[in-house]
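All protein chains of the complex are present and in place, except for one that has been dropped.
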Amino acid sequence: MYPYCLGIHQFPYVDYRFLPHMPCGYYSLKEGRWFWRQDALGAENSNPPHAQQRLTFVLVHGSWADAHFWDGIAAALRRNGHTVYTPEYAGHGEDPNRNVTHAMITQSVVDFITRLNLHDIILVGHSFGGTVIQKVAEQVPDRIKRLIFWDAFVLKDGESVSDEVPPQTRQGFEQLRASSKDDTIMLPFPLFRDLFVNTANLDVARQIYAGVVPEPAKPLFEKLDLKAFYVLPTPKSYVYFYQDNVLPQGEGFGWNPHMSTRLGQFRLIVGDGDHMTDSRTRPAMVAQKLYEAGRD
Amino acid sequence: MYPYCLGIHQFPYVDYRFLPHMPCGYYSLKEGRWFWRQDALGAENSNPPHAQQRLTFVLVHGSWADAHFWDGIAAALRRNGHTVYTPEYAGHGEDPNRNVTHAMITQSVVDFITRLNLHDIILVGHSFGGTVIQKVAEQVPDRIKRLIFWDAFVLKDGESVSDEVPPQTRQGFEQLRASSKDDTIMLPFPLFRDLFVNTANLDVARQIYAGVVPEPAKPLFEKLDLKAFYVLPTPKSYVYFYQDNVLPQGEGFGWNPHMSTRLGQFRLIVGDGDHMTDSRTRPAMVAQKLYEAGRD
Partner (left out) sequence: MYPYCLGIHQFPYVDYRFLPHMPCGYYSLKEGRWFWRQDALGAENSNPPHAQQRLTFVLVHGSWADAHFWDGIAAALRRNGHTVYTPEYAGHGEDPNRNVTHAMITQSVVDFITRLNLHDIILVGHSFGGTVIQKVAEQVPDRIKRLIFWDAFVLKDGESVSDEVPPQTRQGFEQLRASSKDDTIMLPFPLFRDLFVNTANLDVARQIYAGVVPEPAKPLFEKLDLKAFYVLPTPKSYVYFYQDNVLPQGEGFGWNPHMSTRLGQFRLIVGDGDHMTDSRTRPAMVAQKLYEAGRD
């Protein structure tokens, strides 16, 4: 019998495909398998593995990404019994047309949800995807059980994404936009590497950047009418990763508390990741945080 | 001989009742027991287990709680050799009278300390308990070795707790207060679940909520004279849990740095918990943080 324990805070993030069945247990030579120690770390961690409430997630990606952004996270959620959808939206993925509006993007997600007749969904927006789920929620509020913003924009009524980035970033975006032929913005690698995947090693940073294509600029500058959003009674959560470096962390900018507090009453969940790296390197950790944000 | 190590940052939080004696060691089949590896992770963690300075803690709970809030934490502290007291105060626990003032609450704790003739105490306040230890410290400063505020209010002279919550929360409190028959405030479960126990699973959230009773409203709205507190030379610590969601984390509100900096020179200790969950699910972690805040 050989005791075995993972670090107490870490076990929810383990990728269960690859591990002995239980994060803290022992291996019986006689019986040839691992046992969970009910009497061990359970005292300090009340979530036994594999006991997750089954939820239906709809995951909406952000800019400079497509629906494959969610591949690892969706797989991790499905392993825990959840139903997961990752709709693509206008101007992204296979769509050859980059001349899109914010309304077209919203419509893609609304159509996906209504075509599949989804109900009781946990609607998750990452980054720019926050603005998308704000608008989607206005159109199909009765289908949504909870909204989760993960390092995502929560715009005020009448604001655009570009209103929420520091002046020098907005200037940079405007220059990149002006220099493109098709009204898109492509992130230079050095900026992407230090702001979007700052905790990644270079190989991972390059792998993620290899999938980055120019982002349609217009939706980033469109001011959105969000009066209907701000009277929705839908429960809301904010997942904040404290190494996220896309926006300055405070002093009038940033994800939390600057944008999260606009949600009014919301559930906060904090993790140690950055903006994009963990979707690739620690998908089970992200999935766990989204689950913590989404469960009843 | 079978090596065995816990995650290097986590070991202080392990509940030693349930674990092999040492967090990083090996098991000798021959001798039938575990050994601590002095040459192993000791290099990165200078605190050997069970080497804690013995302290006397007096733990003062917050609103929507009673002295049992501390049960797990007090047990964890006692296992490490500390003396721990968890006084109940007026209007809480078995006290049938909910018509209490802040002065009556303070008096309960002062009386407890003087009746038992306690000295050299580490006086800990959680949440609303911060305002209580501010006032207690004014009355029995010579009995206090150090004050610890754990996600606790540090009011300015002349302020009330309700002055330190965002306007919409204050409005909510006023409505709940007006709708009660006995001038109390009861938290609705959805608010409690997302703000006070946001990281808990639903079972734990419900268990904790089952112990919540209506809170006397008056002490939350009383403005306190704290001139004497702000000239006390007593050493002070602030323990901040970064998933605490009771107050917005910044932009003019919140525990740290907004209220902590009012202490002047203080020791900061940060953990990853929320407002109430960890008292139930990770009491040894909380106990370790309070010890780190309280030791010489």
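Side notes on the structure shown:
First chain written, first letter: the chains are A and B, and each begins at residue 1.
By definition in this document, a residue touches a chain if its C-beta (ideal position, glycine included) is under 8 Å from a C-beta of that chain, and two chains touch if they have at least 3 such contacts.
Just so we're clear, the structure is a prediction, and the values are computed from it rather than from any experiment.
Of the listed positions B:N97, B:N117, B:S179 or B:Q265, the one in contact with the omitted chain in the full complex is B:Q265. Interface note for the absent chain: among A:Q139, A:S162, A:T184 or A:Q249, the touching residue is A:Q249.
If you put the missing chain back, the residues of chain B touching it would be 2-10, 37, 39-41, 43-47, 53, 235, 237, 242, 250, 256-258, 260-261, 264-270, 292, 295-296. Although one chain is not displayed, its contacts with chain A can still be listed: residues 2, 4, 6-10, 13-15, 17-20, 27, 166, 168, 190-191, 193-195, 198-204, 242-243, 245, 248-251, 254, 272, 274, 280-285.
Operating definition for what follows: only the chains that are shown with their structure count from here on.
Its C-alpha atoms fitted onto chain B, chain A is found rotated by 120°, rounded in steps of 5.
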